[in-house]
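The complex appears here without one of its protein chains, the remainder shown in place.
Per-chain residue numbering starts at 1, and chain names A, B and C are given in the order in which the chains are listed.
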Amino acid sequence: MSTNSNTIVSLPDQRTARIPKMNFLSKENGILSWLLTGDHKRIAILYLISITFFFFIGGALAGLIRLELLTPQSDLMATDTYNKVFTMHGVIMIFLFLVPSVPATLGNFLIPMMLGAKDLALPKINLLSWYLYMVGGILVITTMVTGGVDTGWTFTTPLSTHYVNTNVLTTGLAVFVAGFSSIFTGLNFIVTIHKMRCPGMTWFRMPLFVWSHYAASILMVLGTPVLAIAIVLVALERTVNIGIFDPTKGGDPLLFQHLFWFYSHPAVYIMILPGMGVISETISTFSRKRVFGYTAVAFSSVAIAVFGFFVWAHHMFIMGISNYSMLVFSLLTMLVAVPSAIKIFNWTFTLYKGSITFETPMLYSFGFMGLFTIGGLTGVFLGSSGTDIHLTETYFIVAHFHFVMVGGMLMAFLAGIHFWWPKMTGRMYPEKISQLAAVVTFIGFNLTFFPQFILGMLGMPRRYAAYPPEFQVLNVFSTAGATILGVGYLLPILYLTWSLKYGEIAGDNPWQATGLEWQTQSPPLTENFAVTPIMDHEAYDYEWLDQQKAKEVASVG
Amino acid sequence: MSEPIQHGVEHENDHGGHEHHVTPPIVYLVIFGCLLTLTGLTVGASYIEMGVFNPIVAIAIGVVKATLVVLFFMGVKYSTKLTKLTVGAGLFTFMVLIGMTLADYFTRAWGRW
Amino acid sequence: MNHISGVFWEFLVKWMTNFALFPPEASKIAPQMDALLFFITLVSLIGLTSVILLVTSFSILYSKERHPQAVQIEGSTLLEATWTIIPLGLFLIMFVWGSLIYFRVYTPPANAMNIYVVGKQWMWKAEHPGGQHEINALHVPMGRAVQLTLISQDVFHSFSIPAFRVKREAIPGRYTTVWFEPTTPGTYHLFCTQYCGTNHSAMIGDIVVLSPDDFKKWLAESTSGNSLAQNGEKLFASLSCNACHNTRPDARGPSLANVYGAKLPLASGGTVLADDAYIREAILNPSQHVTQGYAPIMPTYQGQISEEGVIALVEYIKNLNSDYRIQQTTNTTDLLPEGEGKVGAAGQKPAAQPAGQGMVKQ
Partner (left out) sequence: MSDSTIITHGAPEAQHHEHPSYQRHHFESVEQQADATNFAMWLFLLTEIMFFGGLFTAYLIYRNWYYPAFVEASHQLNIFWGTANTAVLISSSFTMAMGVYFAETRRKGWLVFCLVLTFLLGLVFLGIKTIEYSEKIEKHHVPGFHYSVSAFTDPQSDPEIYKEYHDKPMALDMARHTELYFFLYFAMTGMHALHMIIGIAILGVMIFKARAGAYTAGHVTFVENFGLYWHFVDIVWIFLFPLLYLISRHQ
């Protein structure tokens, strides 16, 4: 036990401690034991690797974008190339990183353990969804090497159907396949959460991480098919030219927007909700307190999921939708902002009268709270239809969703990776350098994206390869920030890989956390628990944990 | 969406051997009969001039048929609350998609602002 | 690299000297829009600072050194209600305020002067009623309400003037409108903000606001001889529309005089307001818009007239021997020429009534 007063980390005695011989990593060896595995933890690792790979491709593209925007002219690359770069950046980051990031890695790894189950309900489907993801990913890579696509990730018709001659079909197929990958993941989670909970694990004893994944899964299952059909229609329109989105043949291009955003707006909640789940866990653990207003937070997740289906047309305010539906959608958009506000305040008040320590996951969580608050509030600028007219389709939008997606989701993802790293690998990451990385990321992020709010206010349109010179200075700041941000993202790769071999042995429960996943060895056994656990206490019940420790001490002594 | 709690409760006794219901064939036979008759009915109805009501009747009969299939062939009538909720959720979202999209198209004609 | 840094310093200085968070307020709507923007910004800042203050103060007060033992608190309905209701209230205010501005931006006043704008990959073409054409530029008079009737010839474009705080998508196959009243002379940015393909970022131009006199001068200098309506008239003749649309009693088509702004009774039942959108539709998809008492014999001109051509025709029909604005307000069915009232020629489809009602494609 470390008696250090400013950390809760308590590691076993490093001289005697060993990684357990029997664990899900050591169980079988050989490449096939991974490629054919049904083990949710191994699949999670597979996802983690592939997602990181695509994240860095997307990141590289982002770097290119920022470089191009250093100067007002499009001098680094031709406008065509630039269009392809930002399209691929969008497609990769959204469909191959953000949507699966937390659910497919952390969710996959943790949900069964948090519920005290041996595995997800449908292990084969789980593996299948990884393969689908990989197929999607490979298709995207193919698109890139065979000339890319320049429709923007939104595939706006009729541009995508009749006016570009790039690989729209391959990309469409990629998105279609990746979409089914996330459908199956979500389906798997819902079934698991309903049917695989261990004895005593009632709905209101589940960690909030599980709640938020439940909400996100609902969106995945019900939303994604609509994207699928929209993509199919685009493909048909493009190949056999049936005119369903072609005004000259009597079609309506806005119909595509409806179908597309019916998925793609809920998609942002698919991306952010799991992140919120992570934050609930870390905030509670590092302030040694039950989450303030557990039920409120739980239900706000579900509320977001439900309202998330009613707001899609706020992406079309200036596209000539009916003013009456503008009213409805704008109002509902305002409503959906409320649950997020609730969450933020509940997390804040979880700190109140806690006993707070500042390990890396907590730093990232603070980062999340700050940036997500900004991201959410700027969302209100756009939900209010009047200001939307001025701000939409400018860099304000870009800054807004990067604050939510990168500042929110990516911070949460990193928080989660650091938080559960010891559980996944059995070893600690190096604390000091990772704290540094967290701070660097935070600074770099703000420097990158805050200037873009001002650019948006000034009216700089998004997706511009060349821009009027007066916008340059802010763009230079943004690019400078991006460089720092890049460093902030490279650091974890390095030290986490390092820690795989040299990290300290973590022991079962380095954070003194209460979740069931911490009550078993790390890395866990293939079937997670030696005996099926029985949930006999509320979530985040730290007294219970202390009693457990007391018992152990007694039994040892 | 607050239903999950009920399942939480009901889920516990799911484990305690929730006995699987076997629908007797006679039920299937009757439903089968109804479906065929309704098919005949809807085809017949389509030959009668009812103006506005032709589509309404056709859809109504369709809904009845679908309900019969869902309730008996798919056995929702005898299945858990959870299954019922699932079906409900599906219909709900389906309606949201169609309803709110059509609402936009219908209201575009009103007023010219 | 070095030239970048050179440019960088140059503009850093420039930027420091005139640092701006908002573009100039050059239209009547701009200050109203900014008022709302400032309001939301203020609320956001208050919200953000309160969160930051709480988080920092809690992390200082309750850090492990100071506060080794956490005190478990279940929650507080009162607090939670507070931070549910207060944001909700604020958001609703923003919703109402925002919608008001939205309607103001997209509801042109009746006396606005109308300019047609056609977006095409990758340029903006403006057509003044006087027949002046502009490309990637728009000259407008100060202190006069200007209505833009936008349409795209290919993909979605978006006509954005940050200095006026207005923006509207130009949609293929459909007119959209936006209006503004410039308040300060000068040259402002015009952007296409909806991604529209390769040269999206080159689809920019200048909005030139002139004092009324200068504007008159400009109109005089840059006129192309014929007014837009006159071009329309030529086209009307060359397409021999007047073969049917004439005032002769045996005319096969309704006379178009005074039609604009009228409420026309449709063969399919119901009436329709003959505005730009309707006239455009009636040219391209005639049989969907047959006026009562006439057979659906008009051929479609889909694909035979460019959007500019359609615009010229619309403008011509608008100006057919009447000031349409007056009739727009009066009940106009009696203004329609002879032979209009009579119903029941062959080839009507009363069918479209039940489901078709209210689904006007606009």
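One rule holds in what follows: a contact is a pair of C-beta atoms (placed from the backbone, for glycine too) under 8 Å apart; a residue touches a chain by one contact, two chains touch by 3 or more.
Because the structure is predicted, anything quoted here is derived from the model rather than measured.
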Inset, instruction - Just list which of the chains on display the missing one touches. - result: A, B, C
Inset, instruction - Can you work out which residue in A:Leu25, A:Leu110, A:Ile183 or A:Val338 touches the chain that's missing from view? - result: A:Ile183
Inset, instruction - Could I get the residues of chain C that touch the absent chain, sorted low to high? - result: 284-288, 296-300, 302, 347, 349, 351-352, 355-356, 359, 361
Legend entry - For chain B, residues in touch with the removed chain: 14-15, 17-18, 20, 22-25, 28-29, 31-32, 35-36, 39, 42-43, 45-50, 54-55, 58-59, 61-62, 65-66, 69-70, 72-74, 79-80, 82-83, 86-87, 89-91, 93-94, 97-98, 101-102, 105
Inset, instruction - Touching the hidden chain in the full complex, which residues of chain A are there? Just list them. - result: 38, 117-119, 121-125, 128, 183-184, 187-188, 190-192, 194-196, 221-226, 228-230, 233, 236, 239-244, 249-252, 255, 258-259, 527, 532
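The rule is simple: only the chains that are shown with their structure count from here on.
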Inset, instruction - Please find which chain has its CA centre nearest to the centre of all protein CA atoms in view. - result: A
Legend entry - Between chain C and chain B, distance of the C-alpha-averaged centres to the nearest whole Å: 42
Legend entry - Averaged-CA centre spacing for the pair chain B and chain A, given as whole angstrom: 35
Legend entry - Junction residues of chain B, two or more chains touched: 105-106, 108, 110, 113
Inset, instruction - Two or more other chains in contact with one residue: find those residues in chain C. - result: 103, 106
Legend entry - List of chain C residues in touch with chain A within their complex: 4, 7-8, 11-12, 14-15, 20-23, 33, 36-37, 40, 43-44, 47-48, 51-52, 54-55, 58-59, 62-65, 67-76, 79-80, 83-84, 87-88, 91-92, 94-95, 97-106, 121, 154-156, 158, 160, 162-163, 165-169, 171-174, 176, 189, 191-202, 204, 285, 302-303, 361
Legend entry - chain C-facing residues of chain A, complex: 5-8, 70-72, 74, 79-80, 83, 150, 152, 154, 156, 158-159, 163-164, 247-248, 250, 252-254, 287-290, 292-296, 317-320, 323, 326-327, 330-331, 334-335, 337-338, 341-342, 344-346, 348-349, 351-358, 366, 369-370, 373-374, 377-378, 380-381, 383-390, 392-394, 454, 457-459, 461-470, 472-474, 476, 542-543
Inset, instruction - Under the touch definition given earlier, write down the residues of chain B that touch chain A in their complex. - result: 1-2, 4-5, 7-9, 11-12, 14, 82, 89-90, 93, 96-97, 100-101, 103-108, 110-111, 113
